[in-house]
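Reading through the structure tokens given below for one structure.
One protein chain omitted, others in place.
Lettered A and B in written order, each chain numbered from 1.
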Amino acid sequence: MLGKVNFKNKDFLIQNVLKSESEILEKEVKEKLGIIQRKNIDKPIITISINSTSIISGAHNLNKSINDYLIDRDIEADIVSVGSLGLCSIEPVISVQIPGKTQLFYKNVLPENIISILDGTFNNFIQEENVLGQLTDDILDPWEKVPFFNELAYFKNQQRLVLKNCGFINPESIEEYIAAGGYKSYYNVINKNTPEEVCDLIEASKLRGRGGQGYLTGKKWKIAYETPSAQKYLICNAGESDPGAFMERILIESDPHKVIEGIAISAYAIGVQKAFIYIETEYTLAIERIKNAIEQAKGFGLLGHDIMKSGYNLDIVIKRGAGAYVCGEETALISSLEGKRGKPHSKPPYPATNGLYNQPTIVNNVETLVNVPIIIEKGVDWYKSIGTEESKGTKVFSISGKVEYTCLVEVEMGTKLRDVIFRVAGGIKNEKRFKAVHIGGPSGGCLTEKHLDTLIDYESVMLTGISLGSASMVVLDEDNCIIDLVKYFMNFMQHESCGLCIPCREGTRRMYEILKSISKRPKDENGHTTLQRFKGVMQLESLAEILKDTSMCGLGKKASNPVLSTLKWFREEYEDHIFERKCDAGVCQELKTFEINIDACTGCTLCAKKCPTGAIFGTVKSKHFIVQDKCIGCGICFETCKFSAIVSK
Amino acid sequence: MPNLEEILEKYPFVQRDNLISILQDVQSEFGFLSEEAVVKVGKYLDLPTSKIYGVATFYHHFRFKTKGKYHIRVCNGSSCHVNLNSQIIREIEKRTEVKNEEVTKDGLFSLEETTCMATCGEGPVMAVNEEYFTNLTIKKVAEIIDSFKRLEE
Partner (left out) sequence: MLIEIDVNNKKIQAKKGETILETLNRNGIKVPTLCRMEGFSPTGACRMCVVEVEGKSALIPSCSHPVEESMKIRTHSPRVIQSRKMLVELLLSNHPDDCLYCASNGKCELQDLAVELNVCERRISGEKIKAKLDQSSPGIVKDSAKCILCGRCVRVCEEVMDVSTFDFYKRGNKTAITTSMNKDLNFSNCINCGQCIQVCPTGALFEKTNFDIVLQMLNNKDTTVVAQYSPSISVSLADELGLRQGKDVNGILNAVLKRIGFAKVFATAFAADLAICEQSAELADRIANDENLPMISSCCPGWIKHMEQSHPDMIDLVSTTKSPQQIMGALVKSYFAQKEKITPEKIFSVSIMPCTAKKFEAQREEMTHKGISDIDAVLTTRELLKLIKLFGVDVHSIDEEMPDNPFNTRSSVGKMVAVSGGVAESIVRTLNYKLTGKELSDLKITKLRGFKDLREYFIKIRKQQIGFTVVNGLKSANKLISEIRDGKSDIHFVEIMACPGGCVNGGGQPTCNDVKVLKNRSKQIYDIDDKEAIRVAHKNSKVISLYDEYLGEALSEKCIKQLHTNYTKREVLL
């Protein structure tokens, strides 16, 4: 961990940036600001991206290697840690800035590369295989033969508002954040606007909740604002319990102050003096950084009592989640904050009128809140010019699976799905064929090739029968089995259901069993089991219907989405599994058939001895064979054979 | 020896909403929630232990036994799943003879399946204590686990 930044420039930043009224900055101010922004530099600066991804990839070791390098060669340079650019696949990322030159980024940096990379940079001889790109700058000298960021497909096709600072500023420094324009909206709002005006502004911007439901944020705020109560609460939902999503984690790790600013403005608008951030315990780095950010904001007088002499008080408290998907649901989240089992409640009453400790409570997603300062800064009209008629602004996704670049993506609402997957994320890995993309985690659904031209916004996606949900995208290629994926999500759901209501608890269990049974060979082959398997699928549909119709909370209501969407778009694959008993992708292990390659078989009889159903016949030293009708596909023979004579299909 | 009372002192207000935070602190100090700890927390918050047990068992995070000497966390996120981590998990289970949320009898290994570790690009991923392993294959897993086993011989 890098040490805490002490506030060298506190007064300067407050006086000349936060409090300054004029648009044009004085030269001196500009210069000093440039230093804080790491633009005016007099010695090299090396940034290392420190975030959950890069740490796993070994970024912590880089610090030492770089230090050693600098000491060895007696070079004076600063090392700064930054967040993530969003390109998780290429971590660890470092950048080198030399006075007079543009900032140059390197990818996949390992300790052993450090010497060649830094040698190259300092001697203008660039290590090409590690180069990512350079930033554009009006004044500074560009590097030769190095692509500019805005030429790279990944950056070119994005519109970064929420992620703007990510990977560039030091997430542990409030000064860098303010120098980058942060907290200005907050300062202005609490000094110049009434809470109601802010609510109006957000309502006018048509900002919709990014937590899945897409409910109009301004409208929701107003309900809480208008409910009379001495205490109201705001909860920033950073639970991110979708098993395949990581954008909130990376966002908080990379730009925690933006989250704080979003919370602070929203809290002011709703009339809240105590806000909570609900975040998973596992997100240790994110928690550490947001904690640090809160402390720094307090140090700057931006949180606490009588903030910036406006008479407004605000406390932000971190509450750590303890691992439960359902706690992403707002009422369950509230139960959890009250120290209870994370059981949802029936709505109404809605949290906006009757939430935490029975007081009006607004639960908002992290990304929703981060959009708030952006709207304030750039204005409602500007904001409304981005996106589609009903879905304004941008949306952040995490893309993973079989794509070239596992990454965070922020695109304008209404961007084509194809562009996101094939341009930004670089298409499918290893030149395989695209099969499907699963959007929205366990509550989401699958889209196929024919949906690639769907626009990404709440309405268009809804038309395909799924919802954006948690906005994680998992891309599948030809080697993936749809049934297997759906089974995975259903298994997740049967564990994650809170267990309170019958349809969700019992329904997910049965649906999982049905999916399991169709991805497995029946014990004995007869027409009856085929019929049963077929009936199972019919039942999947009626179970899905019941879950939707009668479950108490969104988890149960949406638990059948993966099944419903795949039954719609991948019916053939279901039929293959049921009737043909085959899994084309070869993922469903228990559907595999085994045969003996007689050329390789030595007749050792080992497999025949191990086969639990006695499906393998043959005598010593003679070629063996498998009776398919008896085989249950357990694969024991496959693992037993020392001569690789058993082949699976 | 860490002290339970010290943890409780950090929560001067006897309020139920501190329960989960207290349990988290207790667990990170002691590694797990012992019966003794549950009773003490119950006394402190004036809550029946059954309620504390009910809350603690609801959340994945809490355990009632110590972790193994080698605590294996393997990612079971969606992306790792499509990268065939089920084979990896099966291999781990086979090699260590331990299942999710369990500890081996000799206390050597324990296994925990987690959600996305944010390293999807290099999945499947696992961690043994604080050491991470990426781009796992069945062979690689076998080697890793065997190497830990060898350390014990």
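Keep in mind that, in the parts below, contacts are C-beta pairs under 8 Å (C-beta built on N, C-alpha and C of every residue); 3 or more make two chains touch, one makes a residue touch a chain.
Just so you know, these numbers come straight off a predicted model, no measurement behind them.
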item	value
Of A:N191, A:T550 or A:T640, the residue in touch with the unshown chain	A:T550
Full-complex contact with the absent chain, from A:C501, A:L567 or A:C583	A:C501
Residue numbers in chain A that touch the chain omitted from display	324, 326, 341-342, 345-346, 348, 493-503, 505-510, 513, 539, 542-543, 546, 548-552, 557
Those residues of chain B which, in the complete complex, touch the missing chain	35, 38-39, 42, 48-54, 57-58, 64
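The criterion applied here is as follows: only the chains that are shown with their structure count from here on.
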item	value
Gap in Å, rounded to a whole number, between the CA centres of chain B and chain A	22
Touching residues on chain A, where the partner in the complex is chain B	51-53, 56-57, 88-89, 241-246, 249-250, 281-282, 319-324, 336-342, 400-402, 405-406, 438, 441, 472, 474, 476, 480, 485, 488-489, 498, 587
Interface residues, chain B side, partner chain A - complex	15-21, 23-24, 54-55, 58-62, 76-79, 81-84, 114-123, 125, 127, 132, 134
